[in-house]
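Sharing a structure with you now.
Note that this complex is displayed minus one protein chain, with the remaining chains in position.
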Amino acid sequence: MKVGVVRFPGSNCDGDAWHAVVDHLGVDAVYLWHKTASTEGCDVVILPGGFSYGDYLRPGAIARFSPVMSAVVAHARRGGPVLAICNGFQIACEAGLLPGALLRNASLRFVCDTVRLAVQRTDTMFTARYAPGQILRIPVAHGDGRYTADADTLTQLEAEGRVMFRYVDANGEPTSQANPNGALNNIAGIVNAEGNVLGMMPHPERAMDVRLGSADGVALFESLLAKVAA
Amino acid sequence: MSTVMARPGDPVITPALIAEHGLTPEEYERLTAMLGRAPTFTELGVVSALWSEHCSYKHSRPLLRTLPTQAPWVLQGPGENAGVIAVGDGLAVAFKIESHNHPSAVEPYQGAATGVGGILRDVFTMGARPIALLNSLRFGSLDSARVRWLFAGVVKGIGDYGNCIGVPTVGGEVVFDPAYEGNPLVNAMCIGVLREEELMRAVAQGVGNPIMAVGARTGRDGINGASFASEDLSDENDAKRPRVQVGDPFTEKLLLEASLELITSGHIVAIQDMGAAGLTSSSAEMAARGDVGVTIDVTKVPVRETGMTPYEILLSESQERMLVVARAGHEDAVREILAKWDLSAAVIGEVIAEPVYRVTEGDRVVAEFPGSRLVTDCPVYEPPAEESAAAVERRRVDVHAIAPRAQEQDPVWTLTQLLSSPTIASKAWVWRQYDSMVQTSTVRGPGGDAAVIRLRGTDRALASCIDGNGRYVALDPRVGGRIAVAEAARNVACTGARPRAITNNLNFGNPKRPEIFFQLREAVAGIGEACRVLETPVTGGNVSLYNESPKGAIHPTPTIGMVGVIESLSHVTPSAFTTAGDAIVLLGHCTDELGGSEYLLRIHDTLAGAPPTCNLQAERHLIDALLDAIGKGLVRSAHDVSDGGLAVALAECCMLDRERMTGASVDLTAWPALPERALLFGEAQGRVLVSTSTPDAVVAVAQRHGVPARTIGTVTDASHGLVLRTGTHRAVASIAALADAFHLAIPRIMDGDTPAEHAVAAGHAPVD
Partner (left out) sequence: MARYRLSIHISPRRGILDPQGQAVSDALHSLGFPEVRDVRVGRYLVAEVDAATPDAARAQATAMCEKLLANPVTEDFAIAAVEPA
């Protein structure tokens, strides 16, 4: 099995994603350079966090037209798993892999913190190793994380159970205080209709080691890799 | 030597023009003596930049030479882009601090952002990958709308730059004091990691090697406009010229990756940031270090605007540019690496045997200086120094005669006031805007005594902090200098680290005033004394003078960036109490020290008295004892006692982390002779609060090191509150109330009715 971590010139969580896969799970990983229109036979593609091409126009707006993204979209259309984290989530939305968009945080400020997420479903390739309703502690670090979609799309997402993670408080309630960016319905992560593309603002690759605060992201990578290996 | 001709259109050099370039008549004499003729306009510009305080350290160099710079672990001391120390396992760290005070006072967002950009380049040009940023900030009172605007803008600028480039901002300090009202201080520090053998130095070498300009194009940014003959410089008038440099962190990210690739490729021999005074200073300094000549053709420099003169190209401070000396014949290989990162490089000159620094515009020589004298002939000053009578008087005030306010009957009132003082209160409002976790190595982020970053691939970690206390230095610069180093050392030791080396930023007023030069001289002496005793040599730093406004000079503020090494991740120790039932042990003495305290400033609006005494030998023993106890696994938490004294430190240990708060029951009746407010809020140095399940063992270790130690209480459940028993009181404070005071103080000010970001969003400085 092989995991591809896409590397745009402004990616800055590419190394963290690579370490999560290689150091913690012992799986092979390669970097996929943005100028190369190929996923190089990878089974799983990770779109990591960062600032792709500087994100000056809109986060992800330019990245979506990069050569590597045409290959990533083709990989996803074939049913290949894509884990899109933070800037990766923004790019996936711009590229049409996921519905909706990520807007400037309601506070207008960048927010870096460790938040609580409630796992909404455990019957997916990304969340099988979590317990139903489990509350995770996962870091966020973004300036544009306010998930939004038109009313129809939102209704559809909720009806189809495609919200994977929601920001919650210590009691598991999706309160506005627990919502770091003003996302609609406290949405932290969603999947596409086929269930093979997960986009999320929080950083599971930063939650791999209790010495750094949390290891709650490990099960996400384990779920995904176990599914692919099966 | 070549014939140097004035350029058509250059202004005539007059005494007024010389003065506008900041050169004294004596300095101009020195310049003509060095050249053996009158300088051209271009040469005047070059020299005015290189002999400026910022580039030449002409008022501080003799003082800086007195600082200790040697230790077996120091691989590179002062004089390079950054200092470098060995940290074990073949790894080294490069680190440096730099100020961007003046630019941030004008345009806080870009000023702070470009400050971060500059210090990053200083570190990665040494071949080190940046792994952490810290910063030390000073502002006036947050009561002022303009100060809130400066504060919000600086924080956003630091955050946006570091967040984008992907280097975590892991710590620092923020202090609010009316003394900084007109002159905010923005000191940024960067730490990078490298393998020892990859160390790169900015020394031009090898006759015939090409000099290449890399990265962003050169524009008219930040040229020392002054008022002279601006129409002669360019088509645009002076008002249109951008004085503020604008940072581009995305380009910086590309430069970072490309530079590290260049360094490991073997295609280059030297690399340096084009920082202050741009091309001029980077090329002249590289040549001087290598004791070689260089020639530069300004028509080869890639420019962003048309019609730029040699003067402008040489002095531009456009950001995100590097100067590289490549190996002859490897130019295409260099270009190829840069192209991968969508950057370009142009050959703009070469290293020559003739010992001259020569600038041409095509065939015409527009500036030429003999050898490295351009750098080495810079004048050095040691102006008169005399302490001001006002400072002496202030120090001699009997602080015990200051009558307590009525509310102080209740020490909990005083404690709450101090915890909500913006200087002491939680800075989470600030560091939530910084990505402190990217690179997934942050073991302890902002908010504790020091930040801890693991060194990937080893069991070791680095601890780092920045500390400085302008109040103490204002009252007694020698003692204040000592305390700045001692406190920084104590802070990294609290996390389990052995303090190893410092970088310092000396922020002072106008050194030509005797009372200011006295402060500078004495503070540097105090820093040197502390660094010798604590074995933390100085590996570099920065001097920022002339921090004055019509209201006067800032407090003299040396800030100390300390780096320490933690031998095993298992030694990493938190600041806050962790476990109810643990004993609380105080290491160090409680003595009667109210002078210069945050208590006097906050409660009595007074800066007076002698600062706390600083016994450096005792500080050293304290650190040894603490690290011994931590190494033996006896310590659950450790927190140093500083601003606000013992009561504040105890409260912080209970509620630094709102997710895991505790209470504490503390008995301070062992110091009956101390006035209660000195006991609770005095800032006696050399003290650390430790929590432990084995207090007797901790006390025994301390005694072996000759450090006083006493069990003063017990960690309890948060619902029991913070109980403080003194000879006269038994005060009980609600932890929730203390936590509110501490955690909400700054958000309440900044996110009140008219948050400062509104003004930032609108792009305007509010007027008070």
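Things worth noting here:
Each chain carries a letter (A and B) given by its place in the written order, and its residues are counted from 1.
By our rule, a contact is a pair of C-beta atoms (placed from the backbone, for glycine too) under 8 Å apart; a residue touches a chain by one contact, two chains touch by 3 or more.
In this text, all values refer to a predicted model and were calculated from it rather than measured experimentally.
Among the residues A:1, A:74, A:108 or A:131, only A:108 touches the chain that is left out of the figure. Check A:3, A:20 or A:62 against the missing chain and you find that the one touching it is A:62. Mapped onto chain A, the footprint of the missing chain covers residues 57-58, 61-62, 65, 93-94, 100-101, 103-108, 146, 148-150, 182.
Heads up, the rule we're going with is that only the chains that are shown with their structure count from here on.
Taking the mean of the C-alpha atoms as each chain's centre, chain A and chain B sit 36 Å apart.
On chain B, the positions that touch chain A within their shared complex are 156, 159-160, 163-166, 248-251, 253-254, 257, 341-342, 431-443, 454, 456, 569, 572, 757, 761.
Touching chain B in their complex are the following residues of chain A: 9-13, 15-16, 19-20, 49-51, 53-56, 108-113, 139, 141, 143, 203, 205-206, 208-209, 211-213.
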